[in-house]
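Here's the structure we're looking at; comments come further down.
With one protein chain held back, the other chains of the complex are shown just where they sit.
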Amino acid sequence: MKKAIVIFLLAVFGFFLAVTFLDPDFEAERNHNGVKNFYLDKTVSQLKTANTVTAIVVNFRGFDTLGEVTVLFLAATALGSILFKKRHHIGDRTVLMPASSIVSAGSKLIFPAIILLGAYVFIHGHLTPGGGFQGGTIIATGFLLMLIAYRDFSISHNVLSVIESFAGIGFVTFGLLGFMNGGTFLQNFMGTGVLNDLISGGVIPVIYILVGFKVAAELTGLIYTILHEKG
Amino acid sequence: MDTTELIRIGVYGTSILLILIGLYAVLTKRSLIKIIIGLSIIDGGIHLLLIGIGYIKDGTAPIFSPGSENAVARMVDPVPQALVLTAIVIGFGVTAVALSLVIRLYRHHNTLKIDEIKNLKW
Amino acid sequence: MVGSPVLLIAIPLLAAFLIPLFGMVWKESVRIVPGLVLAYLTYLSASLYIEVINTDTIVEIIAGWRPPWGINLVFSPLTGFLTTIMTFMGFIVWLYSYRFKRNVEFEAAKKYFIFLMLLVAGSVGIVITGDIFNQFVFIEIVGISAYALTAFYTGRDSAEAAFKYLIMGSLSASALLIAIIIIYSQLGTLNMAEIAANIDNMNPYYRIIAMIFFIIGIGVEAEIFPLNGWAPDAYTEAPGPVGGAFSGIVAKAGIYAMVRMMFTLFDIAGPMKILIVIGLITLIVAETSALRQEKLKRMLAYSSIGQMGLVLVAFGMGTKAGVFAALFLMLNHAITKPMLFLSGSFLTFNTTEKYIKQITGMAKKMPVVSIIFVLGALAITGFPPFSGFWSKMAFLSAAADENLLFIMATILIISIFEVVYYFRVINRLFFFEYDDKISVEPHKPGFNGMIALFVLAFIVLMIGFYPSSVTGFIDLAADDLLNTHQYIDKVLQLGQTIIQ
Partner (left out) sequence: METILTIFIIFIAGATGTYFLGKLSGILRSVIFITTLLVTSWLFFTAVSPDVIIEFEIMGILMSWGLTPLAYVFAIIVFGLAIIIGIYAIKAMEGQRSLNFFFANFLLSVMAMFGILISNDLISFFIFWEIMSWSSYFMVVLNHKDVQRSGITYIIFCVIGAYAMMMAIMIIYSYSGSVMIGDFISNFHAFSLGMKWLLPILLLIGFASKAALMPLHVWAPGAYSNSPMSYTALFSGALSKMGVYGMVIVMIMIVQQIPDGYWIKEVIAWLGGITSAIGTLWAIKQDDAKRMLAYSSVAQLGYIIVGVAIGTPLAMMSGLFLAVMHGIFKSTLFMVVGAIERQTGTSNFTEVTGLIRKMPWTFLAALMSIIALAGIPPLGGFIGKWMLYESLMGSNHYLLIIVIFFSSTAAFLYCYKFLFGFFLGQEEKEWSHVKEAPAMMVVPMIIMAILTFVLGVFPGLILKPINDGMQFLGYVSTDNRFWEMSTIFNDWGNQVVMEPIVYTIFAIFLFFLIFLTLKGYKNTRYVTTKDISSSGEIPREDENLTFITGFMQPFFRAVAPVMKRQIDKYYTSFGKGLEALFDFTRRIYTGNGQTYALYFVIFVILLLMFRDSLF
């Protein structure tokens, strides 16, 4: 009965959504002269950043990214707070079965490569598709692999916390430096260099590297916390 | 019906379908985990929708590789892509918090059935 | 120039990242730093507000890109007014909870203060930002801090409350994203001023659809009727001061977002049926639910929801007088409801259930806290000469101007219920004998908590006896909200002075 009602409601809702989004008018009315072209234009001419998405994420809409980083930080803190236990209550790692020797040997082999790949992705965030979030996530998967493969692999919570804090502080500090040097928060106050050089785009790569560190630390922390949770 | 329209209907249709599937899970499944999965599916649908509105015909990625600095007209809209990055990360954060809450709830009530967890009402 | 609006966001975020580091060095700093930050924010916001009133609206741009392209912050008489209230209430809540979990759990306290600070910062962000996607991000910041604060106590049903909040919160975030998608796809911009300037070019169908998704997206924070199932649970289960913060800060931000959307973004002139209908239903359902409530904090939560409904009705009238009344109601509610939550939390300190019957005869044991509670109850039910009376009067006068006699009568009848349930609590508190079997052991209120309560009580009395001390500010804020063109011009013409 309940399912029937829900299906009926969803059918009505889906009908409205379809009417809204599948209508050709939805596209026709689009104002293509919005902010898009400006961004594409200025990314090359002023920011000297090859990846427009990165330019938008870090510079044009850098404030959003700051908020986003805060959300991640909050999520990590919230996880710690919600699953909070006194220190001596922390349980063993919950893994279903011990890893086979192939996995443990292989993961040791592959771990540095993953870290390297992650670092590469976030260092080249302003040139190639990728960036701090993506690179950070890749690094975190490396740690996840190690945590699954080795029962005794452990990461110091304090170290993670320090990395996370410093990365966050670095982000805000660069923002404030922009505020002091250029008059607005997160302003790109460093020389922008030449397009497609590794060192170009001013503060954009710097901030993205910080974001990469932060995301990596936070995701690793999240994984670590959940893995140590007894059901 | 040309390809653009097909792609459009395909992308939008898929995203609407994902939203509806997610909502169905949220509204009918009794397990908390499935509800969270439902929420994630809704998020996925919306992210797809968001990416979809940036598409233009024969578009390329909004990245300037050497030699293609004047390909601006063919580039897809980069803004939705930047937005979706933010939205994904936020969705991830919310999901993490939700899962931790589920762990707490399971510890407290020893069940994951949402209709058995209603000590607070009226 | 004392500072810049962006510092209202940047400083708390910086502090939030710094606190874990400080905490490793000196444990007490996790309590002191948030307090210093909130005090600084209050100072900054108040001084900016005074500057804005005396000179002109500050439009702050971020990352050096002027408004249609970059994100901007708008610090106008309206947003400054709300920001000042929020930061001040944040400081009061911090003051009240300074000794929270002291000498018991360092980690928990650290996280509590981080969440509290970011809750305030996020709410301030919702109010001052000039970009809809940025607003979404701040709503999420507020959301996650609020989930975490709701689930703070591990021993109770708090996780359940937080989970309901989370379901509603993430559904609403999805709706908000859909609204943003529609607007971006139609207008190609995310800037509020730019959207407002071009809203007439938008296909009316999409305009309405976007508005609907906006309303339900923000409605969860603004506690409108069918979307507020989480609210009583969250208010009940969160730590006492957090209930005050929710009603005094978060709900205000939600209402602001909704109103900014209706008034500026979609530029609806005249009475807004939708707000009036939603507000009235919210008011009626909430107040009647509170009537038979057995738990104190839950009752206060319903009352808070009801007041939000009243605020929406006032905004819905769409006139200057209506907006004035709504802002006045918001101000009073922002002060009075935390006062009730904080004093009520002292009264029921030693219980987990927070039943009203458990405070029977408590006035003999905790007279000062009880008197402050009564003051709050009298103020919120609109008895003169306390602050609530003037806002209720402003509301009724605005409704009478519009000839909305039916609404006036409805709201007055609903207010009778409000009076009944508040006076039942007052009776229990003062005019029943203290009974060891029912009542709980009284808790000795801390010094900091008493200061917080006294400050709030002083403000209630001050507004009550001398309403003109605030009406000037509210008047400016109301003008600011109604003047959409001025908002658009201020934001969009800013670029002239900034060289790209």
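In this document, chain identifiers A, B and C correspond to the written order of the chains, with residue numbering beginning at 1 in each.
Everything that follows uses one rule, which is that contacts are C-beta pairs under 8 Å (C-beta built on N, C-alpha and C of every residue); 3 or more make two chains touch, one makes a residue touch a chain.
Everything quoted here is computed from the prediction, not taken from an experiment.
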Chains in view that touch the one left out, judged over the entire complex: A, B, C
Touching the absent chain when the full complex is considered, from C:Leu21, C:Ile53, C:Ala108 or C:Val277: C:Val277
Absent-chain contact - pick from C:Val419, C:Ile438 or C:Leu461: C:Val419
Interface residues of subunit C (partner: the chain not displayed): 160, 163-164, 167-168, 171-172, 175, 208-209, 211-213, 215-216, 219, 226-227, 229-230, 232-233, 268, 273-274, 277, 285, 288-289, 291-293, 378, 383-385, 389-390, 392-394, 396-397, 399-401, 405, 408-409, 412-413, 415-417, 419-420, 423-424, 427, 430-433, 467-468, 471
Missing-partner contacts on subunit B, residue numbers: 23, 26-27, 30, 35, 114-115, 117-122
Positions on subunit A where the hidden chain makes contact: 6, 9-10, 12-13, 16
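By definition in this document, only the chains that are shown with their structure count from here on.
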Distance between the centres, which are taken as Cα means, of subunit B and subunit A, whole angstrom: 16
Inter-chain centre distance, subunit A versus subunit C - centres from mean C-alpha coordinates, in Å: 30
Multi-partner residues of subunit B (each touching 2 or more other chains): 19, 49, 53, 79, 83, 86, 90, 93-94, 97, 101, 104
Touching two or more other chains - residues of subunit A: 27, 30, 32, 35-36, 39, 60-61, 64, 67-68, 71, 74-75, 78, 82
Sites on subunit B touched by subunit C in the complex: 19, 26, 32, 35, 39, 42-43, 46, 49-50, 53, 79-80, 83, 86-87, 90-91, 93-94, 97-98, 101-102, 104-105, 108-109, 117-120, 122
Residues of subunit A touching subunit C in the complex: 16, 20, 25-27, 29-36, 38-39, 42, 46, 59-64, 66-68, 70-71, 73-75, 77-78, 80-82, 84, 158, 161-162, 164-166, 168-169, 172-173, 175-176, 178-179, 182-188
List of subunit C residues in touch with subunit A within their complex: 4, 6, 9-10, 13-14, 16-18, 20-21, 24, 60-65, 68-71, 107-108, 111-112, 114-115, 118, 125, 133-134, 137-138, 140-141, 144-145, 147-148, 151-152, 154, 159, 162, 182, 184-190, 198, 201-203, 205-206, 209, 500
